[in-house]
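A single structure is presented below for examination.
Of the protein chains in this complex, one is absent; all others appear in place.
Moving on to subunit A:
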């Protein structure tokens, strides 16, 4: 299950037309969600609220083997209508967005003309740059997390994240990312104060023409790479990756194939994730190391439980629908016409699929390197999102290794 921060970030990026899928670090996002999902440990309760259109707060309490700790987090975004259109409450949030699972690759789009973001009043520009502020305080450990995102233009973004913790060396670390996302390519510069790590990442999409506003093809081939160097610890790292993804059932089954290679460490990793039916997704990953001849095969799957929505719910949804579309249209007034058209198309498609309602998802994962099975059940009960996970050791005499339950409520 995504944390409230991830959900807010996703909503922020959606509202500002920032395609985070176009970053190299998200190249293997789909298989990662299916194979490397994290299980809740202990009992976790999250309560979040969008207290005003511009700010939100979240509180969490965690009980792990008798030790209770908690966290308080606050969010603020500017301009203040950015989050108002997103569905953040657990009551009506789209489960496919908040429960981690297969993510169909979002096709890159031509960047928005910066002129559309300008607002003039009396000969002066009065528009504010899109900004998100986040702070989280862990109690009683007194760890502070902070993040600051500022979009300088539709293609440029600065992300500064920091952690203050007395147990860390120098009392904390800070990382700055300068990202440039031009649709056809996306580059990132990273600097972290921890060991003075410098990093450069880039992703290039083949066969993508920025002049065409609508993508002509429903498949995407991307290639990218990353390079890091720690100035203090003199540690360096390189990797390159290739991704091929189809996102439409008209072409073939939606699937994502990736190959990543770390030439220094001789690590080759190939993943394949396929949405075989509307309710099932399978993913596999083969890791091979050319130096140590170590290999590992990981398999994962997710099964969605979807039930036909009852007629009253449909009528309610239909009643709700125009209201929501109005809301979603409000902030997009300034956005170009093509996008409003797209939103109506999305709305139509949503109405088509409305006959089925997501209820819950089962996820499982096995690997040849460890004798354990990871099981996760996530779903919505009333207005709560439940996440129930266990790691089971299949060797005889071994039982459940970890078990956890997470509850999330957001209004």
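Keep in mind that, in the parts below, a residue touches a chain if its C-beta (ideal position, glycine included) is under 8 Å from a C-beta of that chain, and two chains touch if they have at least 3 such contacts; residues count from 1.
Quick note on the criterion: contacts and distances are computed from a predicted model.
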| Looking at UniProt, which of "RecA family profile 1 domain-containing protein", "Mitochondrial distribution and morphology protein 34", "Vacuolar protein-sorting-associated protein 36" or "Exosome complex component RRP41" names the chain we cannot see? | "Mitochondrial distribution and morphology protein 34"
| field | Which of A:145, A:302, A:358 or A:391 contacts the chain that the document leaves out | value | A:145
| Contact partner of the left-out chain, one of A:24, A:37, A:75 or A:304 | A:24
| query | Of the residues A:78, A:133, A:158 or A:265, which one touches the chain left out of the display? | reply | A:265
| said: One chain isn't shown here. Among A:14, A:162 or A:221, which residue touches it? | reply: A:162
| Touch residues of subunit A, complete complex, unshown partner | 24-25, 27-28, 145, 147, 161-163, 165, 168, 173-175, 177, 190, 192, 194-195, 197, 199, 226-228, 230, 233-239, 241, 260-262, 264-267, 269, 289, 291-292, 294
